[in-house]
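Got a structure here, written out as structure tokens. Questions coming.
Apart from one protein chain that is not included, each protein chain of the complex appears where it belongs.
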Amino acid sequence: MEEGIITAIRVVPLDHYVLLSFLLFSIGAAGVVFRRNTIIILMCIEMMFNSVNLLLAAFSAHHSDPRAQVFVFFIMLVAAAEVTVGLSILVMMKRNVDSVDVNQLNRLKG
Amino acid sequence: MIAALLLLIPFISALVLVIARPAQARPIALVSSLASLAVVLYAWISYTGGTVIHYDLDWVNDWGLRFKVGYDGVGLLMLILTGVVFPFIVATGYGQQHDRPATFNALLLFTQAFLYGVFLAQNALLFYINYELTLIPVFFILLYWGGENRRAITVRFFIYTLLGGLALLFGIVYLLVQNGGNGDFTALASLSIPASTQVWLFWALFLAFAIKLPIFPFHSWQPETYYMAPLQGTMVLGAVLLKMGLYGVYKLVFPIVPAGVEYWQTTVIVLALIGAVYGGVIAFRQSDLKRLVAFSSLSHVGVLCAGLFALNAYGVSGSFYQAFAHAILVLGMFYIVGAMQERMGTSDMSVMGGLKGQAPRLAALFLLVLINAIALPLTQSFVGEWLMFAGLWQVDGWLAFFALTTIVIGAIYMLYAYQRVMLGPDRTNVTLADASTRDHLYLVPLIAVTLILGVYPGPILELLDAPVQQLLSSLSVH
Amino acid sequence: MLALFYLFAAISVISALIVVSARKPVNSVIALVVCFLSIAGHYVLLNAQFLAMVHVIVYTGAIMVLFLFVIMLLNLNKATEPMKSLGMRVAAITGGALLFITLAAAIRQGVHIESANPFDAGVGLVRTVGHVLFTEFLLPFEVSSVLFLSAIVGVVMLAKKEKHQPEAPVEPLTEAERARRTA
Partner (left out) sequence: MTNDLLAALVPALPLVGAIILASLRRKLSANVAGGLATAMIAGAFVCSILLFQGFDAATGGRTVKLLDWISIGSMEIPLALRIDALSLTMMLIVTGIGSLIHLYSIGYMHDDERAPTFFAQLNLFSFAMLMLVMGSNFLITFIGWEGVGLCSYLLIGFWYKTPEYNYAARKAFVMNRIGDVGMVLAMVLLFQRFGTLEYATIMNVASGVNDPLMIAATLFLFIGATGKSAQLPLFTWLPDAMAGPTPVSALIHAATMVTAGIFLIVRSSVLFELAPFTQDIILWIGTATALLAASIGLFQNDIKKVLAYSTVSQLGYMFVALGLGSYSAAMFHVTTHAFFKALLFLGAGSVIHALGGEQDIRKMGGLKGHIKITFITFFIGTIAISGLPLMSGFFSKDLIMAFAFQRSPVLFALLLIGALMTTFYMFRLLFLVFYGKYRGNAHPHESPLTMTIPLMVLAVLSVVGGLLNLPHLFGGHEAMKHFLATAADGIRFEHLELSHATEWILMGITTMLVCVMIYIAYGRFAQKATLEGNEADMPFFKRLIAQRWRFDELYRALFEKPYGWLSTNLFSIAEQKVMVPIMNGVGEAAISLGNVVRKVQTGNASFHLLAMLVGLIAFLIITLMSN
């Protein structure tokens, strides 16, 4: 298994990972615009985060440089913090306007 | 060290002020401004000539922004001016009732810090950033402590000034692109730009300064803003902020677009002189003392700008000398305005008259300030005006003549104002306090500076001589 | 090995599509968990063991559970979400597709990198990453605790009921009361 995985780094071309993460990112971006439910929008954002993480990890492996993985770790930290805040905003929103419809948030109209 | 102290003293004091109690606000601000005055005076004493660079640090090098600070003689004069002026501006607060004095004084000190930044900057982008930063505290001062109709006037002032700032930014960015991203003044000065480009680039660079000064067609924000602003705000605007325009022209316009300057020289002088005469004539019939002083400032600045654009040794150094004199004058005149407001509750001259009977010492102080305004010899203003007249004469006799009409016009409105306030039968029905110890403590040093530098202008002229010569010789090369 | 990659890739893309298209939020969450697990599989393929573990713990274990709790507590799991306008939906799909095409076009010549380091399969091991994290990135790591602190403060502030709200104050439950209610 060990050997197989090590060869996997060499066998799977970098392009594949890049394309995969692009695809996930695009799906996430489309989802953000597509849905009205704020909680799903938040989830799509998480997905976009992850596509970037994957990209970083792939490059890290192909560069043989552990620092990019450390960055992935940091991104995870930030994502965790972001999710807690985002969800508490969601709770607030639900409490105040009794809805999680993103179209309710239109106070910023100029 | 000097540069760091100058930038940090007001900045840190301002931060301290944010948490200070209201009663402590003015003393802290005063001590801070006096400390920075001491630093400035030390800089003056230890200055031996040439351009002193204190720091030259990388910042955002790719965009041409470097933390390059220092000064030449002219810059030092401007630093001295800022250092001298701010203790007085802060001290003016002792006669004013503000709500939230701590915030107010903090904003004043922020302005001072940014002003030092402007006069210390040796990099065009650094200059620009500080130049625009000064607007922010001033904006809040005007908006929260201003008089009647302050919102509209402040916003107008702000938009108008920013419009100029935008053109300036465009000009600087253009220069940076041309110069491969090196924004140091010295580097920009050696840039050779085709004359046809300079013709329009001149206005991109000059418009901001023309509005800030202001010269004639761009002046209309000034009287209303001066009138509406709180006294100390007016002093900041009139005594130091407009000097940034002068300094900017010296630093950013003359060395960089000499051909453009040559092309527009006469136009600018004529506009400036139109403004000088226009402001002076209007001042005559103003019924409000504060507005009258505002228009008189417009008139003085017109001559100042004309002198600068005479582009010879006498005109340029006279202009900067006069800039100093004008700052002192503005402080004195507006302090008098404040003293009258404090006593009469208004600055409207139609309710004044014959105050000399009740307040002879105040009248005497007013007169002593006033002789500087009409540039009587042995006052500071005379030295500057004489040099500017000599400079303008070398450009054209008629220009000198029109500049000179302002000494008649100035005498007309100033003496008329003095008469309406102080002379004649006592028309007021209030009991008036004569000049207090505070008034003396404030005005006597100003008058002393005026007279001493009027009799012995040497130390300041010395500062100006070398950099102005250098500027002119570099211009003649182009 | 390539087959394994394609498998994981297919799972993650399909589950991602389900996340976007599912009617009920709970379904989305479950799909997202699947998606995240498949990404963990990718990490394993890349021999990024540390990441794989942290990813499962943080994302799948913590974050997604948090989502689930929120949905549950707020009772959001209704498929009554009104759809956006047709134009917006079309725009969203077109936009996502365009984005992908553009990004893909950017690498149409393939990604060729010259690694500065000699090949080392062990970069993703806990030991390697941990070493870098606690030497080179020690300060950011410690500072990140401040981020969490501020996030906690922010959450508390947000979750707190506003004082001036006219509602009756909610009295905190005592331990005994809580035990009685849950029973």
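We call the chains A, B and C, going by the order they appear; numbering starts again at 1 in every chain.
Keep this in mind: a contact is a pair of C-beta atoms (placed from the backbone, for glycine too) under 8 Å apart; a residue touches a chain by one contact, two chains touch by 3 or more.
The structure displayed is predicted, hence computed values, not measured ones.
Q: If the full complex is used, which shown chains touch the chain that is missing here?
A: Answer for the hidden chain's contacts among shown chains: A, B, C.
Q: In the complete assembly, which of B:Gly147, B:Gly354 or B:Pro445 touches the absent chain?
A: Candidates B:Gly147, B:Gly354 or B:Pro445; residue touching the omitted chain: B:Gly354.
Q: Looking at the whole complex, which of B:Ile53, B:Val270, B:Leu415 or B:Leu432 touches the chain that is not displayed?
A: B:Leu415
Q: Quick one: which of C:Leu2, C:Ile57, C:Met72 or C:Ala106 touches the chain that's been left out?
A: C:Ala106
Q: Which residue from A:Leu14, A:Ala29, A:Met43 or A:Ala57 sits in contact with the chain not drawn here?
A: Candidates A:Leu14, A:Ala29, A:Met43 or A:Ala57; residue touching the omitted chain: A:Ala29.
Q: Out of B:Val173, B:Val199, B:Ala390 or B:Leu475, which touches the unshown chain?
A: Looking across B:Val173, B:Val199, B:Ala390 or B:Leu475, the contact with the absent chain belongs to B:Ala390.
Q: What residues on chain B make contact with the chain left out of this view?
A: Residues of chain B in touch with the missing chain: 155-156, 159-160, 163, 217, 219-221, 223-224, 278, 281-286, 313-314, 317, 354, 356-357, 364, 371, 376-378, 382-383, 386-387, 389-390, 393-394, 397, 400-401, 404-405, 407-408, 411-412, 415-416, 419, 422-426, 455-458, 461, 464-465, 468-469.
Q: Mind listing the chain C residues that contact the chain we can't see here?
A: 84, 88, 91-92, 95-96, 98-99, 102-103, 105-106
Q: Which parts of chain A are in contact with the chain that was left out?
A: Spelled out for chain A, the touching residues are 29, 32-33, 36, 102-103, 105-110.
We adopt the following convention: only the chains that are shown with their structure count from here on.
Q: When you take the mean of every protein CA atom shown, which chain's own CA mean is nearest to it?
A: Checking distances from each chain centre to the full centroid gives B.
Q: Could you please state the distance in Å, as a whole number, between where the Cα atoms of chain A are centred and where those of chain B are centred?
A: 54
Q: Approximately how many whole Å separate the CA-defined centres of chain A and chain C?
A: Chain centroid spacing, chain A to chain C, equals 6 Å.
Q: Among the residues of chain C, which ones contact at least 2 other chains?
A: Nothing qualifies.
Q: Going by the contact rule at the top, pick out the chain C residues touching chain A in the complex.
A: Those residues of chain C that touch chain A are 1-2, 4-5, 9, 12-13, 16-17, 19-20, 25, 28-29, 32, 35-36, 39, 42-48, 50-51, 54-55, 58-59, 62-63, 66-67, 70-71, 74, 76, 81-84, 88-89, 91-93, 95-97, 99-100, 103-104, 107, 110-111, 113, 115-121, 123-124, 128-129, 131-133, 136-137, 140-141, 144, 147-148, 151-152, 154-155, 158-159.
Q: Can you list the residues on chain A that touch chain C in the complex?
A: Chain A reaches chain C through residues 4-9, 11-20, 22-31, 33-37, 39-40, 42-44, 46-47, 50, 53-54, 57-67, 69-70, 72-74, 76-85, 87-92, 94, 100-101, 103.
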